[in-house]
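A single protein chain has been omitted from the complex, and every remaining protein chain is retained in its original position.
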Amino acid sequence: MFPTRLLRSVLARSRSASLLIALAACGGADRGTGDAGEVGGTLIVTVPAEPSTLFPPLVEGSQDAAIVGTVFDRLAEIGPELETYGDAGFRPRLASAWTWAKDSLSIAFQLDSLARWHDGQPVVANDVRYTFQVYTSDSVAANNRSMLGNIDSVSVRDPRTAVFWFKRRTPQQFHDATYHMYILPSHLLAATPMKQLAAAPFARNPVGSGRFRFANWVAGQRVEIVADTSNPRGRAKLDRVIWSIASDFGAATVKLFAGEADFFEYIRPGDLGQIARAPSLRLVDNRALQYFFLGFNLNDPSGGSAPHPIFGDAQVRRALHMAVDRASIVRNAYDSLGLVALGPAPRALIPDTSSFKQLPFDPTTARAMLDSAGWLDTNNDGVRERNGRKLSFELLVPNSSAGRRSLAVLLQEQLRAVGADVKPLVMEVSAFSTRTDGRKFDAYMGGWASTPGLVGMPQTWGSKGSGNVGRYRSAAFDALVDSALTTFNRDASHRYWARAFQQIVNDAPAIWLAEQRAPVALHKRFIVPPLRPDGWYADLADWRVDPAQRIDRDRIGLGSAR
Amino acid sequence: MNASSIAISSTAERRDWLPWLLLALFAVLAVVAPWVSPYPPDLQLDITGLRSAAPSASHPFGTDSFSRDVLSRVLHGARNSLGFAFGAVVLSVLVGTSYGALTSFAPSALSAVMRRAIDVALSIPRLLVLLAFTAFLGPLPVWGLGLLVGLTGWFATARQVTDELDALQRREFALAAHAMGVRTPRLFQRHLLPHLAPILAVTGTFAVANTIALEAGLSYLGLGIQPPTASWGTILQDGAGSIESEWWITLFPGLATVGAVLLCNILGDALRDRFAPAHVAGVMPLWPGTVASTSPSDDQRLTRAPESSHRSASRT
Partner (left out) sequence: MFSRRLLARTWQCALVILSAATLAFLCLHLAPGDPASALGENVTPEVRARMRALYGFDEPLLTQYVRWLGALLRGDLGWSTQQQRPVSAVLADALPNTLMLIVPAFALSAAIGMLVGAWQGVHARSRRDRITSNVLLVIYSVPEFWLAMALMLLFARTWQVLPATGVTSEMHAYMSTGDQLLDRLRHLVLPLTSVTLIGVATFARYQRNSMRDTVGQPFVRTATASGLPRSRVLRGAWRASVLPVITLGGILLPSYLAGVIFVEQIFSWPGLGYVLLRAIAARDYAVVAASVVLGSTLTALGAWLAEWLREQADPRLRTASLSDSPSKSAAAEHA
């Protein structure tokens, strides 16, 4: 339901592989393939789209993010509570320890001396420095580059120690340094000019340091990763995970029900009953942090800074927002699995959901507001006009999201009732992001997966945010968000957030539509830790197969690929 | 051979009325859809209460996931799908006939070039061309798509008309008329066109069958008629994801599509059988197999055969 580039704010989501569990379970004894009770098994994930790249800074869809998140490592991993404040919630990963400077303006990360790239080379501090250069390079244009704005530089103190230098103290600075970047192997990449990294062979054949290593990518068919048996943090329990690419949702669903796949992330509400009845499948709760919205382009899509002929006017945006019966739409599209989104964040991340007011559903007032804004249906064709421009606009919809396609059709009908003509334009994700990033659109069906601690808010809705493709500009909102994120006083932070949400709801740069309780379908033989809301694959290395329920493909073992 | 052909056409005649009647029914329903549909086709009746409701007395075909009445959508779909196919075929027959006539009457050098052009056009898979255009032009309005489909569908007709006119011009009545100084346009209009009409009717009928299927296919891929406009293809697309649990969304437009295509094909067969004898007796067989000799022009004759033109025209 939420692949797409709109995940960019959190693309760097990865398994948090609760290290403690990992260490306890894999303390050296069962690093090999021997113990058939603990390790072994094949997980087949069916996805409705092929990954576009496996180069971490440029991942787009959630299938890219999942594969990258299991093959690569961060310096430290956020805990299951997704606590972004300070470093208490974080667990060591590539860095085995870290030291804060007295003034808190730098953090020195000591790298795990056992950490190795999958080609056997040690992970060194220079890799960290190089990674920061790549993520912040103009030539690479990494998706979450703007999230790294508070990091001034990264230096190498010794081959095992990388030091992050910050511009200012914030509660999230540790999170900023660790969450957004997967460490890259400089010894394999540094020889390639930055500008060519996107097209380098590495992007289709990555080498990381995670507990799974990349095995192969058969174009149009599948991507396979296998357990890295010599990983210092323990061998992944499964032998392999295969992302099997289907042409669309229907085909992917069929694969799941036919037993050809074990895991499917994007279940349609209509299929839930069938999964519940299927003897081999179960639903696993997944509190994904996504929210969906119809985003307006506030500027003229033809370029320049002129306001959009329709959406430049906040009153029109509010009117359109009020014309939409969000409760019914969400009920139709997600059944009992959706909730009306309250603003640009899911409830789980909003400190106090009752502290700001929603725009009401009120088509009568909406019509009156459109009338008074000068949009009148003078020729009685059912569509309003003003100065020769019809109240008619294109709505970009990514084809990877069945949910958003449904939402678009529902919206189309409801907005028609107030005299607005919506023309949905379904396109593939990469084309969708090209259009939205290029600001060449009227409106789009967006979905963001929020970052823990809402640290991504400036990037998604701030004036300078690269994800703010509709160019919502509010100095008040920017200031409130900045205050909320930078104050060390939690109560004050909550108050700032309440005011920020009220501000953006009133300005209506988007119609906040839905958040989803998105269960995933999984074969019953898998025993899995709770799925982390910012990425189900975070603890993939700790997934295992119940030895009593193994099927043929679990018994293959490693290394017998032909 | 003559006797047997006549035998076919007379047996066919006896059973002819059923497909005619059914097809007429389809056409009538398509025309009166706005008046007989229980609901407007795009109206979302109750998106929470009537989502994907199974068939019932008030909604005989059920409702789709947007709570739209499937019966109303299928009826309006008939209007769009059949109207689309008919319009596109009329356009292609008009263009094809004109081009064919021009080719046949053109000076021989020009005529040869025009023939070669048609041969080439027939060899480029039509679906590829359509897909390429929809890719580069973006989603088209219904009339735009109809224009595109019509303008990529006339090559076979043109080829057929050319060959037929070539043959007709060598018949006594045409030679006589020519000798009497009848001018070419008049000759074409008064004497040749009536001979072409049955062939065009047969080709056209097969072409309608294929254009219905083509529209359904394009819309199913999301590249044809755009939602929320109801056509059989778009309804099929709406229901394709939930074909098992909500079978009623796909079953009815699916049956309608296959039914309409089948009826047009039956009708095409019947028309061909009825008109064929006259031509067999005249100059050229309509049916490729009726002359088993393998003269160098077999492929020409093949493309002239209504069915092959239908096949290569619309499935390409």
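Each chain gets a letter, A and B, in the order it is written, and its residues are counted from 1.
Quick note on the criterion: a residue touches a chain if its C-beta (ideal position, glycine included) is under 8 Å from a C-beta of that chain, and two chains touch if they have at least 3 such contacts.
This structure is a prediction, so every number in the text was calculated from the model and none was measured.
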Practice item. Quick one: say which of B:154, B:220 or B:275 touches the chain that got left out. Key: B:220
Revision key, fill the gap. Of B:145, B:209, B:249 or B:271, the residue that touches the missing chain is B:209
Point to revise | Sole residue of A:99, A:230 or A:247 that reaches the chain not shown, by the stated touch rule | key: A:247
Exercise for review: Would you indicate which residue among B:127, B:147 or B:182 is in contact with the undisplayed chain?
Suggested key: B:127
**Study point:** Missing-partner contacts on chain B, residue numbers
**Key:** 1, 4, 7-8, 108, 111-112, 115-116, 119-129, 131-138, 162-163, 166-167, 170-171, 209, 213, 216-217, 220-223, 236, 240, 243-244, 254, 257-258, 261-262, 265-266, 269, 283-284, 287-292, 294-303, 307-308, 311-312, 315-316
Practice item. State which residues belonging to chain A touch the missing partner chain. Key: 42, 44, 50, 52-53, 58, 140-141, 193, 195-196, 198-199, 203-204, 216, 219-222, 224, 242, 244-248, 251, 254-255, 257-261, 399, 426-431, 434, 437, 552-553, 556, 560-562
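Keep in mind that, in the parts below, only the chains that are shown with their structure count from here on.
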Review point. CA centre of chain A versus CA centre of chain B: separation in Å?
Key: 48
Review point. Residues of chain A touching chain B in their complex?
Key: 249-250, 253, 268, 270-271, 273-274, 328-329, 331-332, 399, 402, 406, 409-410, 412-414, 423-426
Point to revise | chain A partner contacts - residues on chain B that touch it in the complex | key: 42-44, 47-48, 51-52, 65-67, 138-139, 222, 226-228, 240-246
